[in-house]
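Sharing a structure below in structure tokens format, with a few things to ask.
A protein chain is absent from this complex, but the other protein chains hold their places.
Labels run A, B, C, D and E following the written order; every chain starts at residue 1.
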Amino acid sequence: MNTREIGRQIIEELMGPKYMENRDKQRNAFNSVLHDYADEVCFGRVWARKGIDRKLRSILNVAMLTALNRPAQLRSHLEGALTNGCTVDELQEILLQAAVYCGLPAAVDAFRIAEEVLRARNLLD
Amino acid sequence: MNTREIGRQIIEELMGPKYMENRDKQRNAFNSVLHDYADEVCFGRVWARKGIDRKLRSILNVAMLTALNRPAQLRSHLEGALTNGCTVDELQEILLQAAVYCGLPAAVDAFRIAEEVLRARNLLD
Amino acid sequence: MNTREIGRQIIEELMGPKYMENRDKQRNAFNSVLHDYADEVCFGRVWARKGIDRKLRSILNVAMLTALNRPAQLRSHLEGALTNGCTVDELQEILLQAAVYCGLPAAVDAFRIAEEVLRARNLLD
Amino acid sequence: MNTREIGRQIIEELMGPKYMENRDKQRNAFNSVLHDYADEVCFGRVWARKGIDRKLRSILNVAMLTALNRPAQLRSHLEGALTNGCTVDELQEILLQAAVYCGLPAAVDAFRIAEEVLRARNLLD
Amino acid sequence: MNTREIGRQIIEELMGPKYMENRDKQRNAFNSVLHDYADEVCFGRVWARKGIDRKLRSILNVAMLTALNRPAQLRSHLEGALTNGCTVDELQEILLQAAVYCGLPAAVDAFRIAEEVLRARNLLD
Partner (left out) sequence: MNTREIGRQIIEELMGPKYMENRDKQRNAFNSVLHDYADEVCFGRVWARKGIDRKLRSILNVAMLTALNRPAQLRSHLEGALTNGCTVDELQEILLQAAVYCGLPAAVDAFRIAEEVLRARNLLD
């Protein structure tokens, strides 16, 4: 497999085949450069590396996206974190630590998004 | 031990007794509220929790502080990450992933700080 | 009263009993650590302090949340600022100053949210 | 024309007469200071300057608003960029470059907004 | 007095005649547009307004500049805050509140700068 195919396989493993199908339908002449960048650079080049496992890569993204204030990607990578074996208790610890370092408002926003993700998966009592 | 003592013990384990001694010397009437906040809230309340280990807490901070653009704290928590068992190869992966999500300039700054930390510990060839 | 009770009383005085009731209903096993953190650290420990009055604490939050780009919390603390005696004219000055220091786009977003808050309270002609 | 009139003329040329009419209807006692600031400082004082053309001013704003994470203003200035002669291919390049420097999540958000703007103008196949 | 003269008078009252003299010496063909912008927009137009007093304007800047991560301007406006009657105890409260909302790293950086400012004025024991 070339870099692009490796990247696409990782995205599909992370987000599921339905996500991948939707994503491909939304591809057009304008956004194709970004799709290629995500496939080849983000996933094919960086996520494909060894050295840290995918669970940790997902956790890093949850931490960074909370700090960066990017709710849409945070939601996707909270999904990915659960897929990669991150537990609800671990997510709780990660986002609580974000309250201290990124500030309470960042954590409030992140917890709200995480609750929506967990509820949709019946992981919230 | 009360929360404050637990927090102070964690800081000392993370940063070393010399750091702690220096820190206590710098305490004064003005910054004492911040010292107490760090001791009791950041370390005594959050770092003291179970659920994720200290190595992961350090890694989260490296990721968040790279995103938040706070070089002085990043340096301290890169030290802490190494103390908590994070390897040089793992740091390399974490900061490379930051290049994709936080942007190349954030990663360039973080790599430079990490190189200084690693060189001071003879961990860079 | 312990720190938690003091914190909860301040939140209720700031946001009203209805907000508090809703907030308690939304508490669950996942977000309880964040609720406790807000109750005990943010409100019980910091807002409970003397030295500056609550009106100024609200104003600080309006300024910081505008800079931090956190619209949901900005809305809550605009409410709190009005409750704590901040006038419409004062809010206008605060957000205009944010235009200079945080940039015009930050101020445009903050004014829009403030207008919604003021309109709901019939404070906008 | 005075600074305010010059500024208002530039806004109208950038965003169209309909936008201007709506904007004037939304003016009230609270937001008038911000409207004046935008008219006189942003447009009358800065956009009115020579030295770089309006197309480049629009492009600068697309780049800065992507970095600053301000989607509502980004949308307006993507409109302005198209009005000022920026092509779809140029926008694609600008936002791809943002992926490298501001991080992939910033670019994903910006591409999504740009796609909505382009679709509304029938500029997306 | 025109807007520029009003602005310059406010800067001088805020920062002192020595600062003003230095500032004027550093003026050159390149930075003159920024000097004029600061004189006329920031100080002549916004700081000159009534509605909130200068002490509060200084405090707003301390809060916003801590959030915005701009240490050089933070230093200047900590000076200005003291000149405008802000006490050391008030600064302590303001920066502690920033720890909760902007995150601990932002507050650590701001306290360090504030300590340097206070020490230079013999306001720190």
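Simple rule for what comes next: contacts are C-beta pairs under 8 Å (C-beta built on N, C-alpha and C of every residue); 3 or more make two chains touch, one makes a residue touch a chain.
Keep in mind that this is a model prediction, so the values were computed, not measured.
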item	value
Contact with the hidden chain (one of B:6, B:20, B:48 or B:104)	B:104
Residues of subunit D (touch criterion as defined above) contacting the omitted chain	41-42, 46, 49, 51-52, 56-57, 59-61, 63-68, 89-90, 92-94, 96-102
Where the unshown chain meets subunit C, residue by residue	100-106
Subunit B residues that touch the omitted chain in the full complex	69, 88, 91-92, 95-96, 99, 103-109, 111-112, 114-115, 118, 124-125
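Definition applied: only the chains that are shown with their structure count from here on.
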item	value
Target subunit E, source subunit A, minimum contact steps	1
Chains contacting each of subunit B and subunit D, listed by label	A, C, E
Chains touching both subunit A and subunit C	B, D, E
When subunit C is superposed on subunit E by its C-alpha atoms, the rotation angle in degrees, nearest 5	180
Centroid-based (C-alpha) most distant chain relative to subunit A	E
Inter-centroid spacing, subunit D versus subunit A (mean Cα positions, whole Å)	30
Length of the line joining the C-alpha centres of subunit A and subunit B, rounded to whole Å	24
Shared-contact residues (touching 2 or more other chains) in subunit E	41, 92, 96, 99-106
